[in-house]
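First the structure, then my questions, so here it is.
For this view, one protein chain was removed and the others were kept in their places.
Entry: chain A
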């Protein structure tokens, strides 16, 4: 048998129940050395359960696993790592108060009688970092590193044990393109050494580039395994969501609505030192106006200034009247809604009920006599939004934190729709949302625009901007470098403006 046909890790008919809930039903997996095996599935399909079984966090309810031909049933993560499984988690598990070296060598510091040999520790960590080609100083405190650097440290930590199988859980989610390249380089080197890699990601282009094998799972069930050469992005998405998606982006209504009517929002010369400069654009009812730019181009800062959360020079007009927002309440009163970028940080109160979250920005609308809440009206309104956006829940009293990412994002949308905004700002509206929910959110955005809501959509996903926006303003270095529409809306042109090669 040749090396490439050998299986290093296999799972057969693995089941996992949590009480009455079946998280995994019939999982199958064959991982071969020196190959990247991607696991593809929507949020909630069972990927994390699968990982946790592999690294010994949860035992499987049923089924067999083998590692190097030996039965494999790790009782805890320590045993898994001793058998040669390493994992790099998506959530950062580093200690910010310790140095890079201390983090990398955590739990297996070179020590005698409990005293750590600092010199050896630094040396081993430095070797590992150099070996992986990471641009990180091992003496730096992790707290001082950027999120991307921390992700790289996390990977080094995962590899500080010799590993036969390395699991990477969405390793590029916080990396820039150049940092992702470093990671891809590491993966290539590990492959050459014969390490098997289990790779989890939502980014289809990346998956097609890196993977050798791709296993699709859906609703806890094994769907299929394909070799990369034998499949396409479209086929994988269809397999993953279980239905054909001829139309990821719902078509725009013909003719383009709005652009001829009077603008609802006019911004001119909006400036805030060090963040953005002379931002000028207008927005018409029914228009979807995309804001595209690389991270750090100032898009999110402009949006928060438009919402009264940041002071800025310049002029903002709503319906032709000059306005000045001192806080979010002023902006909301003027008819502006803001679906913020991080739903867990600025969007939701995770420990509060769905109904409370949905009404949070519209409290004045539910204020009865003497400041009493009008609970009946609140419930009816929240229920209407839950039904309109098809939020999957069985009660309005469900805590927001218990919903899936896609549903949480819909709750944030519902909260802003309840304020009946005339201008809705969407900052990365589909971040961290699976493909199915993305589609629904696109449909909602289209629907809102067709009803006359003016939409400002910030996104760093180019296909999303191109697929939805009527016009796109491109930001680079705090300025709008171009506003393009119609046939000029091509990926090449937009990227060229965003990176500053076109001016």
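Rule of thumb we're sticking to: a contact is a pair of C-beta atoms (placed from the backbone, for glycine too) under 8 Å apart; a residue touches a chain by one contact, two chains touch by 3 or more; residues count from 1.
In this text, contacts and distances are computed from a predicted model.
Q: What is the protein name, per UniProt, of the chain that does not appear here: "Monosaccharide ABC transporter membrane protein (CUT2 family)", "Rad50/SbcC-type AAA domain-containing protein", "Acetolactate synthase" or "Sarcosine oxidase gamma subunit"?
A: Matching "Monosaccharide ABC transporter membrane protein (CUT2 family)", "Rad50/SbcC-type AAA domain-containing protein", "Acetolactate synthase" or "Sarcosine oxidase gamma subunit" to the record, the invisible chain is "Monosaccharide ABC transporter membrane protein (CUT2 family)".
Q: Of the residues A:148, A:350 or A:496, I need the one that contacts the missing chain.
A: A:350
Q: With respect to the chain omitted from the figure, which of A:188, A:233 or A:390 is a touching residue?
A: If we include the chain that is not displayed, A:390 is the one touching it.
Q: Per the definition of touch given earlier, which of A:309, A:323, A:462 or A:489 contacts the omitted chain?
A: The single option touching the absent chain is A:309.
Q: Thinking of the whole complex, not just what is shown, which of A:328, A:462 or A:496 touches the missing chain?
A: Per the contact definition at the top, the residue touching the missing chain is A:328.
Q: Would you write out the residues of chain A that touch the absent chain, in ascending order?
A: Its contact residues with the unshown chain are 307, 309, 327-329, 331-333, 338, 340, 345-352, 356, 360-361, 363-364, 366-367, 370-373, 376, 379-380, 383, 386-387, 390-397, 415.
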